[in-house]
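Complex shown without one protein chain; remaining protein chains in place.
And now, chain A:
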Amino acid sequence: MSTTAPHPSTEPSADVPTIVLVGHGMVGHRFLQALADRGLTERTRIVVLCEEPRPAYDRVQLTSYFSGRTPDELSMVEDGFLERHGIELHLGDPAESIDRQARTVTARSGRVVRYDTLVLATGSYPFVPPVPGSDSTGCFVYRTIEDLLAIEEYAKGATSGVVVGGGLLGLEAAGALNGLGVRTHVVEFNDRLMAIQVDSGGGAALRRTIEDMGLLVHTGVAGQEITTGEAGAVDGMVLSDGGRLDTDMVVFSAGVRPRDQLARDCGLDVGERGGVVVDELCRTTDPAIYAIGECAKAVDGMVYGLVAPGYEMAEVAADAIGGAGALSFTGSDTSTKLKLLGVDVASFGDAHGRAEDSLDVVYSDSRAGVYKKLVVGEDGTLLGGVLVGDAEAYGTLRPLVGTVPPVAPESLVLPAGSGGAPALGPSALPDEAVVCSCHNVTKGTIRSAVTEHSCTTVPEVKKCTKAGTGCGSCVKVLGRLVEDELESQGVTVDKGLCGCFGQTRQELYEIVHTLRITSYQRLLDEYGRPEARGGEGCEVCKPTVASVIASLAPAIGADGYVLADGQAALQDTNDHFLANLQRNGSYSVVPRIPGGEITPEKLIVIGEVARDFGLYTKITGGQRIDLFGARVDQLPMIWARLVEAGFESGHAYGKSLRTVKSCVGQTWCRYGVQDSVRMAIDLELRYRGLRAPHKLKSAVSGCQRECAEAQSKDFGVIATAGGWNLYVGGNGGATPRHADLLAQDLSDAELIRLIDRFLMFYIRTADRLERTAAWLDRIEGGLDHVRDVVVHDSLGLCAELEALMAEHVAHYRDEWAATLEDPEKLGRFVSFVNAPGVPDPTVAFVPEREQIKPDLTLLSGPDIPVRTLEGTTAR
C-alpha cells in the first residue's frame, strides 16, 4: 500500500527539511504540483499520507465513472510524477494525530513522520442528517470511488432508491442511480432544486427537465425516518409531511462538512461551524501548519466547497512555504457551470440579487426548459446571473461581472436570432477578465500565448497556459479567442477543405447529404470557392468528396461502387486500381481475412497465387497477408484467382475499414468469456467497404487480458462476463492513444447498434484524414459529447445514423468481383495505353531473403530503355 519501505527505520535524519501533506485529493495533488513547479521538491523531503486506497483522482468528474470512465482514467497523477519528484506517498494510511510540540504526525499504521511544515488537505466528509435508521444496510454516501463501487453493486438488487439532497451532488447521485436502472426519488428540504446556485425560476426550469427524465422530485420535505425490513435492510423512508416512499436504498448527498478533527485534536483554531481557521497565506494558528481546500476556513469566513478556490489556496500555500509569499487568498469566485443530467446549469456572481437596488433581466421558456436571469445594478453593471438549460453565454458573461457590458443586458439572454443585438462574443472581454477560473487564466494570458508563444490551436494554448484543462467549460471561448487573435494578426483562419472549397469536410458532407449531390463537378461549380468554380478541383477535395459520396451513396441515390462513372476519376490511385501503390510503382494486394480466421485451403490459394506471380509475402499487423510486387496489368489476373477461391477485397487501399483483429476467444482459450472470433467476423463483414474520413481499425478481445489489443483501435471490443465493453478512439502509430470506454456490458445487438451510430457520427463530423483519436480530442465536448449523441441520442440523430448504416450493409458488394465483371474497367489495368501487352520495364525486382524486393537502380535516371512492341530495344 505504500511507495516506500516501512518506517521508522527509514526515517531520514532530522536535518533534511520535510513537508508532510495530509490528504491526497485534488487540492492536495495540486499542492504537490505547485511545490514541483517552484523547485521545492528538490530541496525537501515530501511525505504524503492518504486515507483512500488510490492516489488523487478527479472527484469533480466522479459521476462519469457510471458513464464508463474507469478509476484509472479519473486519476489526476501523471505517470512518473511522484517518482520524478521523490515524493513518498502512503496510500490507505491516514494521519490520526499531530504532536505540535515534537512536530510529528502519527498515521493509522503507527508510522510517525517528523515535519518542518505540515499541510492539511483533508477535504470534507459527507453530511448525513440525524435520521433514525440512517446507518442501516442500503444507506450510502456519495464521495469516493469506493462509495460508487458499493452503490453500483447494491443497485443490482434494487428497484427503487431515494437520494437525500437536491443540490449539485444530490442531482448527480440521482442521475447515477437513474442510470443504474433504479427508480429514483429526490428529497430536498429547500423549496427548489440547487437552492444555493439558482433562484426559484431556475429551480422550476430544472425540476421540469429532470422530471421529464423520469426522476421523482419532492421539495420542501425532509426524511424523518428510514424503515427497515426483516434483514435489517432499508425498505422505505417516512417524510416530514407524513408521506412514505418505498425504497431499497438511500443515498445521502445533502452537503459536506470540513474534515477538521485532526486540527481540533491538536488545539488549532476551528470555525464555529467547522473549518480550520487560516490567514491569507493559508497558515493556521500554528505557523508551521497550513490548511488548504475544503477543510480550511478562509479569511473571508467562507469554507469553499469548490475545486477552483482549493487550487488557488494550494498555490498560495506552496508560494508561502517556498518563502516567496507573493500570493494571498482572501476569497474566491463561486461561479459554477456544470452539466447536470445533461442539463446545463450555471450561476455566477451575485446570482440571487442580494445587492441593494439590483434589477433582474429574465428570459424564461418553460417549454424548452430554458431559464436565464441576469442581475444588474442601476447603472447597468453586471452583478451576476443564473442560466439553466442553455449556459452557452456563461464563458462570456462571468468575466464581465463588475463591468457595464457593451450591449444591452436583454440581448445577452435572448436566444440567438430573436432580433436582439448580436450575441456578445469573447472579443468584448477585457484582458484582465479571467477566462479559465479553474486555473485562473486571464484573457490577456491567452492572447499572449498566441502572440508571444506562437500557439495557433486550442490544444497548444491549453498546453501553454493550462487554461481549459480543469472543468473544460471555457474551451469554446478559448477557441474563439485564439481565432480572434490570429485574425487580428492578419493570419486568416481559413477552415476550408482546400483551395477549391471554403467549407469543411463536415459542411460538404451536409451539403451532399441534404441536396443529394452525386456529382463532384456540380458540387465544385455550385459550392466551390468562386475562383475554383469551373476548374479541375484538386487532389485534396476530389478523394474527399468521392469518400463522402461513397459513404452516403444509397441515401443520396449514388452508385456506391468507387469506380462508377463520375467517381472513378476522383479516386486516389489506390482506390482507382483497388490496390496499394508501392515505392517503385508496383502494387500490393491484400485479400480480406475476416477476424484473421482462414482455412488451410485458402492459405494454400494465397501461397499459390504469390508463387505463380512471384510476389513478396508478409503477414500484416492486422492478421492478414499482404502480397507485394504486382504490376498494374497483373492485378486483374491475381484477383480472378483470388475471387474464384472465395476471397474478396480487403480494402487495404481505402480510407475504410481495414481489419477486425481477434484473439481466439472462448472457443479455445481457457480464459475467454465470449466468442471473440465470431464477433470480429460479424463486425468485419458488417463494416467492410465503408468509406470514412480515414482508415478504420478494430479488434475484439475475448477477455480482459486483451490479447487483440482492442484499446489501440478506432473501435475496440472487449468481452466481459455480461457481454461486451466498447472502446473508441484508440490509436497506435506516432501518437498512440488509449481508447476510451464508451459503454459497458452490451449485448450483441446493443454493441452493433452503438458501433453503427458511432461510425456514422464520425463519418459525418470528422475532418479529412482525421482518425477517430484526433476527432475525439478535437470535437467540442469530446467523449462526453459523443456519448451523449450516440448513447443518449441527445441530438435526435440515432435513427438516421442507424438507417445510413443499414443502407450501407444492404448495398455492399465486393469491388473486385464487380470490376472483374466489367471489361471496360478492366481495360484500364495496363502499363501502357498504347502497348497493352508490354510490362513496365521499370517495375523490376531483385532477390532478397528468398523473396523479391524492388530494383531501385532502375529508378535513378530519366533514360530507361524500353522494349517496343517488336521486341527490339530502342536507344
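Just so it is clear, contacts are C-beta pairs under 8 Å (C-beta built on N, C-alpha and C of every residue); 3 or more make two chains touch, one makes a residue touch a chain; residues count from 1.
The definition used in the following text is that contacts and distances are computed from a predicted model.
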Hidden subunit of the complex - UniProt protein name among "Maltose/maltodextrin transport system permease protein MalG", "Xanthine dehydrogenase family protein subunit M", "Peptidoglycan-associated lipoprotein" or "Nitrite reductase small subunit NirD": "Nitrite reductase small subunit NirD"
Options A:584, A:720 or A:851, residue touching the unrepresented chain: A:584
Per the touch definition above, residue among A:18, A:503 or A:831 touching the missing chain: A:831
Candidate in contact with the missing chain, chosen from A:476, A:542 or A:787: A:542
Touch residues of chain A, complete complex, unshown partner: 499-500, 521, 531-532, 535-539, 542-543, 568-570, 572-574, 576-577, 581, 583-585, 827-828, 831-836, 838, 840, 842-843, 856, 859-860, 862, 864-870, 873-875
